[in-house]
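The other protein chains are all here in position, but one chain of the complex has been omitted.
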Amino acid sequence: MVFVTRVEHFNAAHKLWNESWSPEKNKEVFGKCSNVNYHGHNYELHVTVKGEVNSETGFVMNAKELGEIMKVKVVDVVDHSNLNMDVPFMQGKFTSAENFAIGIWDELEEEISKQGAQLHCVKLIETQRIYVEYYGK
Amino acid sequence: MVFVTRVEHFNAAHKLWNESWSPEKNKEVFGKCSNVNYHGHNYELHVTVKGEVNSETGFVMNAKELGEIMKVKVVDVVDHSNLNMDVPFMQGKFTSAENFAIGIWDELEEEISKQGAQLHCVKLIETQRIYVEYYGK
Amino acid sequence: MVFVTRVEHFNAAHKLWNESWSPEKNKEVFGKCSNVNYHGHNYELHVTVKGEVNSETGFVMNAKELGEIMKVKVVDVVDHSNLNMDVPFMQGKFTSAENFAIGIWDELEEEISKQGAQLHCVKLIETQRIYVEYYGK
Amino acid sequence: MVFVTRVEHFNAAHKLWNESWSPEKNKEVFGKCSNVNYHGHNYELHVTVKGEVNSETGFVMNAKELGEIMKVKVVDVVDHSNLNMDVPFMQGKFTSAENFAIGIWDELEEEISKQGAQLHCVKLIETQRIYVEYYGK
Amino acid sequence: MVFVTRVEHFNAAHKLWNESWSPEKNKEVFGKCSNVNYHGHNYELHVTVKGEVNSETGFVMNAKELGEIMKVKVVDVVDHSNLNMDVPFMQGKFTSAENFAIGIWDELEEEISKQGAQLHCVKLIETQRIYVEYYGK
Partner (left out) sequence: MVFVTRVEHFNAAHKLWNESWSPEKNKEVFGKCSNVNYHGHNYELHVTVKGEVNSETGFVMNAKELGEIMKVKVVDVVDHSNLNMDVPFMQGKFTSAENFAIGIWDELEEEISKQGAQLHCVKLIETQRIYVEYYGK
């Protein structure tokens, strides 16, 4: 079994905000991330799949196809968007990096399975100082 | 003469939008950058000063002081903000990287002069693929 | 379960030296790293915690709190220090990256548990060519 | 148990080509990677070993020795080479990153065992967007 | 005047070889870079243009258009190619980074002028250790 990772980039705005809390509580817990007019990030997305090496191609999965799935299912949907307002698969969720990574996993898993590989990890780098990894349930 | 550069990071939301244009014209010229609900970036800011080396310190300018000026004048003002709505020194300007770099220059120049060094360059990295440099008028 | 990593930087001096060996033996085994007057590194520290996502915040653990624990327990103690002479939790140990990572783990583990998350990995990047990872006993 | 990784770089040419396919099929599956006159990469190789920390050195394995093994067994063999034509351990294999990582593992495993550590992972970064990891059978 | 840089990546094979020299002389001067079967690189290309900021857009030049010119004139021509065999604008030239940067400048200069900006610098990063910059004649 070999693990293959493809990296894509996108830019988005978001804010951390719990509607059931007062503005003061939001400020206390989320700090600057709760700025009402949003802030944003250059996100870097690493998607890792695993599987056996195909003897006819030398590939676990064609990285071009993996890139195409990431583009159609995630990058085209979230790039230059506002995660709190514009992204269907994040509706009703806090846009923390944790929840965003889980949301991306759910978008990708089935499509990758159809290609004969298995989604292994979604790694989402929010800033040079913070990243999250999700390996499924 | 030696050039000293200090690097700081901040995150912000913005959009490119010309109020005197139709939404269609904005879309045509600015593409995804004109998304009405904003997008955002992890900006990386390089500020370069120049001067003679002080014989008592070995410094052109104490990098701690340069960092403090950058923090007070720029980073604390723009970090986790919306450049179109929250930043006094960008009011009434398009928030392109070009204009933003010029705006940062104008915030920093005088304060750096007071420390006996000369502002040489503001380099602003918007994404891994686009950056701008401004050397003053 | 989601994994969250926060990255911090610090600079320190150290040397690799076994007091029970001759200088020649130290030189043979540790090479340039045994230079008697020390050398140093810009260390990059990745601390990964794991846990369930809190439904009120979207966080496994507030990254600000994780950063604060890293600062108080590790960065403020080791930054701009000499690992062989100045750092209480490294006293009596060889200051190899391996031992340093274990020492950092021991400083952090309890404090992170108090926040409801679990320390998963301490990754310490010593140079662009060498890094170590420790996952606990 | 601690994990130690050493990073080395090398440059090589290759192409993806299945001799049993027509040129059209090669083009369809491998795209630009099948260009008959080759293309190339700056490969970045991360080799991770694991083991207990030696109480006399503080090392899992002397990183200098790990680097020397990587140099003799891999880097000197593949650097500035054509993977399809010049590399003995890749003869008769497709030069996908997956197969290349497995080939590197097979070159390194025994030599690292002799040093008292255990090969854990071969990570091969082909471009800034694609990397593979192999942990053995 | 502001300077705007756009970064693109491509992969290519090449070798350094002077046809008028013996193989021995080529080996002596170019070392491993003269390997007859080629080697390759992940090139990183920084193209910097300069100009006044347009008051209607906030741009020196639309970075999308700059990217499109780089794609059509350079990236699509050289990506996944063999610089010695496949690239029209490098025919009959040694494929050193120096000559390649000059060749790229000549491909880009006129097209960028048509957009109202001025080509300032072509920076070509061949490896993490070697890069060249060309500012025109």
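Going in written order, the chains are labelled A, B, C, D and E, and every chain counts its residues from 1.
Convention: contacts are C-beta pairs under 8 Å (C-beta built on N, C-alpha and C of every residue); 3 or more make two chains touch, one makes a residue touch a chain.
Fair warning: this is a prediction, and the values are worked out from it, not measured in the lab.
*Asks:* If I'm reading the header right, one chain is hidden. Which shown chains does it touch across the whole complex?
*Replies:* Its contacts among the visible chains are B, C, E.
*Asks:* Among B:Thr5, B:Asn37 or B:Gln128, choose the residue that contacts the chain missing from this document, as touch is defined above.
*Replies:* Once the missing chain is taken into account, the touching residue is B:Thr5.
*Asks:* Just the residue numbers, please: which parts of subunit E touch the chain that's not shown?
*Replies:* Residues 16, 18, 29-31, 93-99, 101-102, 128-135 of subunit E touch the chain absent from view.
*Asks:* Using the touch rule from the top, list residues of subunit B that touch the missing partner.
*Replies:* Residues of subunit B in contact with the hidden chain: 1-8, 48, 53, 56-60, 62-64, 67.
*Asks:* Which subunit C residues would touch the chain omitted from the figure, given the whole complex?
*Replies:* Considering the whole complex, subunit C reaches the absent chain at 9, 11-14, 32-33, 35, 37-42, 79-82, 85-86, 127-128.
To be clear about the criterion, only the chains that are shown with their structure count from here on.
*Asks:* How short can a path of touching chains from subunit C to subunit E be, counted in steps?
*Replies:* When the steps are counted carefully, the minimum from subunit C to subunit E is 2.
*Asks:* Between subunit A and subunit D, what distance separates the C-alpha centroids? Give it in angstrom.
*Replies:* Once rounded, the distance between the two centres reads 28 Å.
*Asks:* Residues touching two or more other chains, restricted to subunit C: which are they?
*Replies:* none
*Asks:* If you connect every pair of chains that touch, what shape comes out? Choose line, ring, star, complete or other.
*Replies:* It is other, because the touches fit no line, ring, star or complete pattern.
*Asks:* Got a list of which chains touch which?
*Replies:* A-B, A-C, A-D, B-E, C-D, D-E
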